[in-house]
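Apart from one protein chain that is not included, each protein chain of the complex appears where it belongs.
By written order: A, B and C. Residues from 1 in each chain.
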Amino acid sequence: MRTLYPFHGGVHPVEHKRESTQLGSAIAPLPLHLVIPLRQHGGNPAKPVVSAGDQVLKGQRIGTAEGYISSSVHAPSSGRVVAIEMRPAPHPSGLPDLSIILETDGEERWIERQAVDYRAIDPAGLRQHFQDMGVVGLGGAVFPSHVKLNAGNLETLVINAAECEPYITCDDMLMRERAAEVVQGIRIAQYAMGAREVLIGIEDNKPEAIAAMQIACQGTGFEVVAVPTLYPSGSAKQLIKLLTGKEVPSGGLPTQIGVQCFNVATVYTMHRVVNHGEPVISRLVTLTGNMDEPRNYEVLVGTPVGELVKLARPKADTTGYLMGGPMMGVPLADLSVPVVKASNCIIATSKALFPPLPRAMPCIRCTRCAEACPADLQPQELFWFSRARNFEKAQEYKLFDCIECGCCSYVCPSHIPLVQFYRFAKSEIAEHEKERKAADLARERHEFREFRQEREKQEKAAKHAAKAAEMAAKAAAASGKAGEAAEGGDDAAAAKKAAIQAAIERAKAKKAAVKPQNVDDLPPGAQAKIDEIDERRAQAKETAEQSVAVQKSDKGQGA
Amino acid sequence: MENYFLILIGTVFVNNIVLAKVLGLCPFMGVSKKLEAAIGMGMATAFVLTLASGASYLINQYLLGPELIYLRTLSFIIVIASIVQFTEMFIHKTSPVLYQVLGIYLPLITTNCAVLGIPLLNVQENHNFIESLFFGFGGAVGFALVLITFAAMRERLEGADVPLPFKGSAIAMVTAGLMSIASMGFSGLVK
Amino acid sequence: MIGLAVALGAVLGFASLKFKVEGNPLVEKVDAILPQIQCGQCGFPGCKPYAEAIGAGNTAINLCAPGGEATMLRLADLLGVEPQPLAADAAVQKPKQVALIDEQTCIGCTLCLQACPVDAIVGAAKQMHTIIASECTGCELCLPPCPVDCITMEPVDVGMNGWKWQYPVYPISDVRNDAEVAA
Partner (left out) sequence: MSINSPLVAEKSTVNIIMLKVLAALLPAIAVYVYFFGPAILVSITLASATALATEAAVLYLRRYPLRVYLLDGSALVTAWLLALSIPPLAPWWLVVVGTAFAILVAKHLYGGLGNNLFNPAMVGFAALMISFPAHMTHWPAPDVLAQSHWNFAQQMDFMFGGALPAGAKLDAVTMATPLDTLKTQLHLDRTVTEIQSGSIFSILSGKGTEIIALFYLLGGLFLWQQRIISWHIPLSFLGAMFATAGVLHLVDPGQYASPLFHIFAGGTMLGAFFIATDYVTSPTTLLGKLIFGAGIGISAYIIRVFGGYPDGVAFAVLFLNSAVPLIDAYTQPRVFGHAGKWFRGGKE
């Protein structure tokens, strides 16, 4: 038995895992339309590389990574791109996001798949391959995996198969049914990171998965560790602490302490990518909760949730759906949202399974939240300051070490929506940080402008002085002409004014009739010239708009 | 030795300058909104108070004597004022933020009744030089302690759901009153 | 008495030389809080001059319109003064916006270039101008000088990237909830 290093706190909600493991996983039918958001990963959204009307093959790249912290998106099936437009996305905001709409043709024609020998390519090449194939963390955070792989000489590679949230069983089923393939994926990750030791952490409420993994790991040196069932042992930081006793430094990366952590489903996709040449286009999704046939399904990314849930036959008294687990999941306002790489579970809710929480009462500082907090925070203080909008203090009490696991809200006898307060405070602070950065930029530019104006003034003064000297010299030669020169200056100002006035007239005319007149019978050369100018104008406009867009996305990263 | 100890305990807890003698309320209410400022103010006052009680003892004993009693208050104020001026310059140089936060209250240490009260009480109680120093220091520590505790309480109160009419200074006064009630438990402890 | 006064005066004089303070570091701190829009709505020709005025204690802290209440509260916090309600003309909060030049109408007069406090407009005489949106602070200073009114302020669409979690509705003092509770 391996020594475990328990983390502080944690809770143990009712598991509800048996319901969805009664049946083995099945493959969800191909829907008619797939909605593939371009933002299915942490970082910048992918850039579409197809346009409406294009025919695409299954596995073909339809969105390419934009920058380093980004990933690619692929067509989950063959068919025709019908549109690239804003569609509702599974996000707490409920806001629409840019998505590619694919009309499937039912033929499932694959693009040419190529397995690669990962030992033959250098780690950098392998990472690039993962980015191109859209490998991201499937545990829920969907951070691009190639970024996480970018560290070598690792002490420990932790495979996160704890699956601590209630209801969710997709990783459990994956390990039960495809343990050997998971292990092949682990080999790839171990190779890419040069890890000396591999620990697979599985909560002890999944004996079948543990047994399957133990058999598959025989002779590999990988160690399957059964960890106590305690939410949130599936949080990367907490699992690393549990297995290795090391704490990821606040604001730092696990690689700083020689550890990296991948979700078990992620390493499985690494295996599919490397050994089968299949990009990440599907995943196991648990359909459970208030349903007649709860079960895990292999679902194509982009499948609308509304169509998917029908497979498990939700009961009549279902009140709504939840994407993710009950502790950290997102309630879905709109069932047209698609399954994305992050979706591990869809839970049908009912009044019986999720009774409405009692009314929130004032905080009585009972510190049950502090006892339950796996990050050793004092949630009651964070709440006190967040509620009073005292963000500075909230930060001093380490608000940003909060992992939003929801343990505090779970145990709170006053039923205060604590996590919401932390999310609110965090986004307010991020917003302020963004504003401060913008202010710094503006200050810098303003100061430069003042400096420039001062310099120009001096230059002008110097010029004037030089000119004056010249004048004086000239005046000495012919004193009569000096007055005229001064008059000339006035003339110049007047001329400028007149020019502006003329331009205004012209502009007014233009405004009145933006559509150019008298173009009916122009010689072909002139028409071409006009077109060219118009195009240039359009381009300029686009550039301006793009810079607006860039600014927007800059803001987004701060959040 | 026991005598000095009793003076110290007495001035810090039992006859606390703020809670029992109700002196120095101006900075007590004014500079207790932030813990940092309260700590700075507490230290500045402690410095001034200890120096002032020592210096005023010397002046009273050796310069004024029994004949010039009518000059006592006047000369004490001069001494206190110059010590305050000195402290102010010192803080301005070493901690501009503290200087700004203390703001008007820093020069107001001069007119802090606690700072004048302690030397006058010294004279009244016929303390010798060492006793005067202890009395001044104890009073200052008592003042600083109460100020800092009070500031911490007010920081917490900022987040409290206090009814609108009582927000701010009103609830602070109530709190000071309740603190005073709490400190009454110590009455009868010394003398 | 006089001797005492003279002696103390000498000590203080010496101290004032010894502890002389150069400049006012507070201005930097105030300036760091201000939003740097450089709009001049506070009545000062920019954020720095306003910061200097606050540092010298010459003006109120509630004049910054773009910063709104948050900036005022931060200033109050820094200076240790009571928060004040925003001045009447600073109280109107506008959404974040950037200037946009209608290139069809622009005559290239360069007047807006001179007005822009952060050099966010590019262009030359008789050439069409355009605004670098990422640099624009939305100060509106380029609007008055434009002779053909071709500049408009466009609100920045926040979208999903700019989306924020809202303050949780916390029904403790909420009058509207009384009915619900009684029901």
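Here is the rule we use: a residue touches a chain if its C-beta (ideal position, glycine included) is under 8 Å from a C-beta of that chain, and two chains touch if they have at least 3 such contacts.
As the structure is a computational prediction, the values presented were derived from the model and not from experiment.
Only one of the listed residues, A:124, A:352, A:366 or A:494, touches the absent chain: A:366.
Although one chain is not drawn, the whole complex shows that of A:32, A:141, A:180 or A:357 it is A:357 that touches it.
By the touch criterion stated above, the residues of chain B touching the omitted chain are 35-36, 148-150, 152-153, 155-157, 160-163, 166, 171, 174-175, 178-179, 181-189. Seen across the whole complex, the unshown chain contacts chain A at 7-8, 11, 13-14, 92, 166, 237, 241, 247-252, 322, 324-331, 349, 354, 357-359, 361-367, 370, 374-378, 380-381, 393, 396-398, 401, 406, 409-415, 417, 419-420, 423.
By our rule, only the chains that are shown with their structure count from here on.
Contacts between chains leave no pair untouched here, as each chain touches all the others. When the C-beta pairs in contact are tallied for A-C and for B-C, the bigger tally goes to A-C.
Per-chain CA centroids place chain A at a distance of 56 Å from chain B.
Centroid to centroid, with C-alpha atoms defining each point, chain B and chain C lie 39 Å apart. Chain C has residues 172 in contact with two or more other chains. The set of chain B residues touching two or more other chains comprises 161. Those residues of chain B whose C-beta lies close enough to touch chain C in the complex are 31, 33-34, 37, 59, 63, 71, 74-75, 78-79, 82, 85-86, 89-90, 92-93, 96-97, 100-103, 161. On the chain C side of its complex with chain A, the touching residues are 31-32, 34-38, 46-48, 70, 77, 98, 100-101, 103-109, 116-120, 126, 128, 130-135, 137, 147-148, 150, 154, 156-168, 170-172, 181. Residues 362, 384-385, 387-388, 390, 393 of chain A touch chain B in their complex.
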